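Working notes for the structure below.
A protein chain is absent from this complex, but the other protein chains hold their places.
Note that the chains take the letters A, B and C in the order they are written out, and that residue 1 is the start of every chain.
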Amino acid sequence: MELNVDSNNTEIKNLLNRYEDFLTQQVYPLEMEAIYGSFKSTLPKLQELRKKAINEGLFAPHLSPSEGGLGLSLQEFGRISEILGKSPLGHYVFNCQAPDIGNMELMHRFASKELKEKYLSPLQKGEIRSCFAMTEPENAGSNPVHLSTTAVRVGDDYIINGHKWFTSSADGAAFTIVMAVTDPQHPNPYQRASMILVPLDNPGYQFVRNIPIMGDVGEDYMSHAEVKFVDCRVPASNLIGESGQGFALAQERLGPGRIHHCMRWIGICERAIEVMCKRALSRMLDPGRPLAQQQTIQNWIAESVASVKASRLMVLATAKKIDEEGAKAAKEDISTIKFFVSDVLMKTLDRAIQVHGALGITDDTLLSFWYRHERGARIYDGPDEVHKTVLAKRILKQYAAK
Amino acid sequence: MELNVDSNNTEIKNLLNRYEDFLTQQVYPLEMEAIYGSFKSTLPKLQELRKKAINEGLFAPHLSPSEGGLGLSLQEFGRISEILGKSPLGHYVFNCQAPDIGNMELMHRFASKELKEKYLSPLQKGEIRSCFAMTEPENAGSNPVHLSTTAVRVGDDYIINGHKWFTSSADGAAFTIVMAVTDPQHPNPYQRASMILVPLDNPGYQFVRNIPIMGDVGEDYMSHAEVKFVDCRVPASNLIGESGQGFALAQERLGPGRIHHCMRWIGICERAIEVMCKRALSRMLDPGRPLAQQQTIQNWIAESVASVKASRLMVLATAKKIDEEGAKAAKEDISTIKFFVSDVLMKTLDRAIQVHGALGITDDTLLSFWYRHERGARIYDGPDEVHKTVLAKRILKQYAAK
Amino acid sequence: MELNVDSNNTEIKNLLNRYEDFLTQQVYPLEMEAIYGSFKSTLPKLQELRKKAINEGLFAPHLSPSEGGLGLSLQEFGRISEILGKSPLGHYVFNCQAPDIGNMELMHRFASKELKEKYLSPLQKGEIRSCFAMTEPENAGSNPVHLSTTAVRVGDDYIINGHKWFTSSADGAAFTIVMAVTDPQHPNPYQRASMILVPLDNPGYQFVRNIPIMGDVGEDYMSHAEVKFVDCRVPASNLIGESGQGFALAQERLGPGRIHHCMRWIGICERAIEVMCKRALSRMLDPGRPLAQQQTIQNWIAESVASVKASRLMVLATAKKIDEEGAKAAKEDISTIKFFVSDVLMKTLDRAIQVHGALGITDDTLLSFWYRHERGARIYDGPDEVHKTVLAKRILKQYAAK
Partner (left out) sequence: MELNVDSNNTEIKNLLNRYEDFLTQQVYPLEMEAIYGSFKSTLPKLQELRKKAINEGLFAPHLSPSEGGLGLSLQEFGRISEILGKSPLGHYVFNCQAPDIGNMELMHRFASKELKEKYLSPLQKGEIRSCFAMTEPENAGSNPVHLSTTAVRVGDDYIINGHKWFTSSADGAAFTIVMAVTDPQHPNPYQRASMILVPLDNPGYQFVRNIPIMGDVGEDYMSHAEVKFVDCRVPASNLIGESGQGFALAQERLGPGRIHHCMRWIGICERAIEVMCKRALSRMLDPGRPLAQQQTIQNWIAESVASVKASRLMVLATAKKIDEEGAKAAKEDISTIKFFVSDVLMKTLDRAIQVHGALGITDDTLLSFWYRHERGARIYDGPDEVHKTVLAKRILKQYAAK
């Protein structure tokens, strides 16, 4: 299947409509229960939805047809991802949620055949979940060369020791990929670390806690863990890629990861604009005088719509560039959308809350969930400030050369 | 005691230092437990602190000496309130927390002798708590003339029916003051409602739920309830002030209430700046290179400090005006600080979070609590947008007259 | 010639490079003289450049090949226009400057054969200039239905009376198109006005003054006039389109006009970023420590680059929509780019000035010219506030219908 996102292609329109329909009819009704109730106890219903998604040929749209997916370009997937982002459950239902989607891409390209069979295959089918252990509480995430976690080669094994947090979705996951220093003396600090797969039933792995984030301790997929590795021994063959390639692979993993987040954020914005408009039309200041007549509200709607439109075009243009030239060539584009869209996201959510008044700060709408859980968007995957510096230096370089 | 806040008066300095010391030594250590653990189970420890406060002559600073307080002007109280605001527990420990402080002021001025003896006296001593039932889910708070709750006079009683929410701290309170329409036909819509005291053991009062706000359902004092009044019968003598005076009294109550909030917000900002600076100094990008050296971080600190300073001066100037000319004369000043300071508050918190990186969105700091629970600051007591309009119309009027 | 702006088409790249080269080598050197010296005395040199442009097949790129142009789509022209916008002289040299380009489009579609031969033909060749008289000092431009200028039909003539300003480039123009009320009683206020061509040698036309704009009285093409029509008699055949069609035609004229402005603004932004980067690299805080190392400067560069990129994508997407579906279908897109890009423009210029320090406010750079003369961007062609309202109402309508 080839979807031309730039044209008025009816095939993509149909596909997008099918996702939209699935989402509004099947997924929306489960949101409040899964988000504000118990995610864990909603799992059976979500499992049902996954089966439906498989039956309707909508499951795992990011995978190639041979792996059970739709074989889409990143641009095409972007359009779908935007729709899925309209619900906090969207990506999960179709098995293209972070951090699993990132691990799938990573392992698809760099894992050994054995690791693929044992871990990637059930992951792609949605039978297991995974996580990614990189961030450490003691070291600034904005300068990743400082890592305290080590993996020492002893015979055919690695022995891993370290302390990680923001290991999202570790609770209930089957394995993690851990970033650890394997060659601490390497002259290039970017070649000191490696990525190693660790099954979570390993006795050297310790689950410390789900970190309470903005009032939510979370559970299962919807959680962010603090974990420890204490003399955690795994076979050296659990290495992903080559030894010392950790940062290079992280870059490979994070590039598309950032674009996935941006796509999802745009979906959130669209939903926020939707509820903002509906509220503005239904909330009466006086009988027959809806909030929507206030010019301030109109300004917020216009500014949100404009900036979300700008975001979408930039994200799709970046996806196109990645499709055509690869993630490396799009490095500065990815940095650009990271900080541009996260800002648009938070401003749009903020306006939607303000339009809702007191209701907006309650857990009676999704806005409170996103306002809290997406505040991290400006921090994770590199704080916005770092991405601005990256972009500026790149631009300045062009003029320095002249 | 007379505290001259404008001078370098040593008396006030000493008093402020005593509050500051009490807060940092006695109150700060209880914060995480009370805020992120269980407020209810921390109550005994808080009760201990209240006793200490009484013993040290620091309790209820807003009350007159005959009522057990310090007899301060609003300016003087403002300086103390700012210090108390640095902890989410500050005002509670000294029994000057909203909504009780507002009810104390209101009853002090407008309640009958009997109501004062029965309800105000134990409230001032911190033996009971109270709440205030005004906002209704069905009507826009930004235009308060629309109220659905009614109180019908039947003999010597009022029979109250209505639905309220954001009745803060109803959980565990002894009584509420409810805003209800008593004269629906009055030609002036601002003279249709009255304020009536309702003991919460009244069988016509129904506690529906503590509303989950930004991920917290809360409990006891730290909660916001949805409640109902169903044929709730109370003696007509429970009326506060005169019949039809509801909005006039609400204005009297909200004016100082807004200034209390602003003072507290400034305290929060100071604490946020404190932790922002400490984090910036201790978090290393590389060994010996703290985050504090980044110009972006410096900009945030400078902008926060400047705007908090501006806020403090405006709030104290408003307090002075209220002290000297009364709350009515300061109406537009109060509107001004309401929207100005709430904006400064949210921006300062946002910057403090960003400086903390991933830690900033966890419940391992107070920032997450304030980021979530003070988002309402731009909404409650009149959304900022309404206050801007109020101010602008007042200013325009001056020029229209010319 | 067909230029596919979305592809890596080498044909368009070559064309863009040719314009870029022409601009930097031939046009840039004349800027300071024409902008801060005398435009009029620079005219002979500009005339030379126009000849070169004709010889190199670059003249009037917006026209069809039969009219001497390149037969481009709006998207294709957009890319070129962006390059031309990098110089205040760019569009003029290639005869695609406002207001002439708008009049060319309008007359091409709606003028009689006679008017085309007499006025449009020499206009397209760059032999004469024109202007457009719509805005009136006494009536708010943001609500165009209020017009005081009248054109009364007397026999075969119209007699026009009225007062206009911001009639850009009237000084030295050969004719104007004037918007006047022809049917004041028409029940639909949008069908009361017509567009009539008035040669400026008509004795009823009075040139009042070139309005000093932000310190510049201007002259010739670079000016904005106040003019009067006093019993100004022209043949009824000078009508453009039908009687009563004034607003409909204005809409037709302004839609593309707005997109032309946006394209030009992006060019200005690019030049501003260029000089901002160069200045940041060359200005030393200490020997070897350029301004470019300051994180604040880096933030400004990054934010400018990101928002300009967003602007370009939105403008090109709008051009595409106009190419494919017509200007009417793109109405809300045009409103969106109008307020989005004008804001980006002014912010980018402001940052570029700040990076230049004292030099930035002198007339030793182009920044002062643009800072002053583009401040109008947020006002002309409908103030941004009106466009926000237009967009918001359109969006709200979609939800109201649901």
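For the reader, a short list of remarks on this structure follows.
Assume a contact is a pair of C-beta atoms (placed from the backbone, for glycine too) under 8 Å apart; a residue touches a chain by one contact, two chains touch by 3 or more.
Being a predicted model, the structure only gives us computed values, none of them experimental.
In the full complex, chain A touches the omitted chain through residues 294-296, 299.
Those residues of chain C that touch the chain absent from the view are 36, 135, 137, 140-143, 146, 165-166, 211-216, 283-286, 291, 294, 296, 353-354, 357-364, 368-369, 371-372, 375-376, 378-380, 383, 385.
With the whole complex as reference, residues 6, 273-274, 277-278, 280-281, 292, 295, 297-299, 301-303, 305-307, 309-311, 313-314, 317, 336, 339-340, 385, 387-389, 391-393, 395-396, 398-400 of chain B touch the missing chain.
Just so it is clear, only the chains that are shown with their structure count from here on.
If each chain is reduced to the centroid of its CA atoms, chain B and chain C end up 53 Å from each other.
Chain centres here are Cα averages; for chain A and chain B they lie 38 Å apart.
For chain B, residues touching at least two other chains, in rising order: 294, 296.
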